[in-house]
Structures are given as C-alpha cells and as structure tokens.
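The other protein chains are all here in position, but one chain of the complex has been omitted.
The block that comes next holds chain A.
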C-alpha cells in the first residue's frame, strides 16, 4: 500500500497503447499516479520508457486507451491539450532552451503569454526560482553561454515557472558530463522534498533508490514490475528485472 494513495489519482493511465507503424511500443499500460508521487521509470533502452512519458502530455499521440489528468481524459481529441500542458511541466534530455532568448526571457515567456502575468510579476517569480537553483546571476545570459548542468537546471525552472501540478522528466541527466549530474539531481531532490509530483525516466539508480516513492521497470512495452524502492532494488521478483539490475548496479 502506497502511503500517497489518498483521494483520486492525479494521473490515471488506462490501457494506454502506442504503435509506430507496425511496431507496438506500448502495450496496454495502466497505472495511477497520485499527488506527491515520485515515480521513477527504469528499463533498457528501446523499452518504451520515453514514449510512455511523452504520451502523458501527448507529445506522442497514443494509439489507444485513456489518460485522465485531474479528471479530464486528455487523449480525447476534443480536450484542449494546450490548456492541460500548462499544468504538466516537462524537462528534456537535450534541455531545449530557446537559444534566441536570455535566460530570463526563457523563463517568463510562457507565464506572460499564457497565464497573463505582468512581466514584473513573472520576472520576480523567475528570479526567485533562479536563486533557489543558484543561477540568479545568469538571468541575463544566453543559453549557449551556460554549461550543460546549468542549462538543465534552467530548463527545470522554466517548467516550474508555470506552477505545474506534475513534472515529467525525460532522462534529464543522460546528456550531461558526469560531474554535472549531481547538481541537476540535487534540484530534483529538493523538488521531491517539496512534494512535487514527478514522473522521471532515468538511468540514475541511486536517485531512484533514494528519492522515488515508487519505481517501475519497463521492458518490451509493459511495466514488468512496480514497487517501493527498497523492495524493488533489494528484492526484485521479475527475472528480466533481476538481469537488468545485475548489469546496471
């Protein structure tokens, strides 16, 4: 029993499927994500982890099933997905900061244009969050002047500036130099401590073990095993998971 399971789930994934042509990448996936959950999704490459995450905000169009986000089925074509995406922050492996804007512009663009905040209001919030990740002095720099770790911290702040209800992380440290992984994981750890709901696709087993409330193992388009972290890593049941863990740990 998950301690967070109170009330209705924030995200309910029901029988989610995704095909690319004839290739079935996700097969009939159902999972509930509750407020305050930190769900880490691990698995071998090509297992469908990123596709699963990208289906959650419909960057990939699901081929079947339903995703209820705060009670609304966002797979339904009639749903205004743009509205709901404002509540789902996303962080990418390649950062995807906007190179033609300063950091501050990167952070305030969406709040100003989409939430109707004044630039003063948006900037105040952005600077506050920048300060929290230790990058306030870079507010007027351009993305290309920053290191990978700094860029990713900014990307996290950019998503946070929209005050999302859930944060989706797509292998946020995979494109980083090893010495920069820690600074990004620290920001994510703080976020988890503040009870942000997070879904994290990652290869960082240490992070999953330490921060996750639930860890899920994906292979071949299914979730093969799901458990709270201690049990998941110390007492795996699925053979494929055992094999996977023996290789990565």
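One rule holds in what follows: contacts are C-beta pairs under 8 Å (C-beta built on N, C-alpha and C of every residue); 3 or more make two chains touch, one makes a residue touch a chain; residues count from 1.
The rule is short, and it goes like this: contacts and distances are computed from a predicted model.
UniProt names the one chain left off this complex as which of "Sarcosine oxidase subunit delta", "Phosphonate C-P lyase system protein PhnL", "Aspartate carbamoyltransferase" or "Amino acid ABC transporter permease"?
The record for the missing subunit names the protein "Amino acid ABC transporter permease".
Looking at the whole complex, which of A:35, A:85 or A:214 touches the chain that is not displayed?
A:85
Using the touch definition up top, pick the residue from A:96, A:118 or A:147 that touches the left-out chain.
For the chain that is not drawn, the touching residue is A:96.
Out of A:35, A:49 or A:158, which is the one that touches the chain we can't see?
The one listed residue touching the chain not shown is A:158.
Touching the left-out chain: which of A:8, A:30, A:118 or A:145?
Once the missing chain is taken into account, the touching residue is A:145.
Tell me, which residues in chain A touch the chain that this view leaves out?
Residues touching the hidden chain, for chain A, are 57, 59, 82-83, 85-86, 88-90, 92, 94, 96-102, 109-110, 113-114, 142, 144-145, 158-159, 162.
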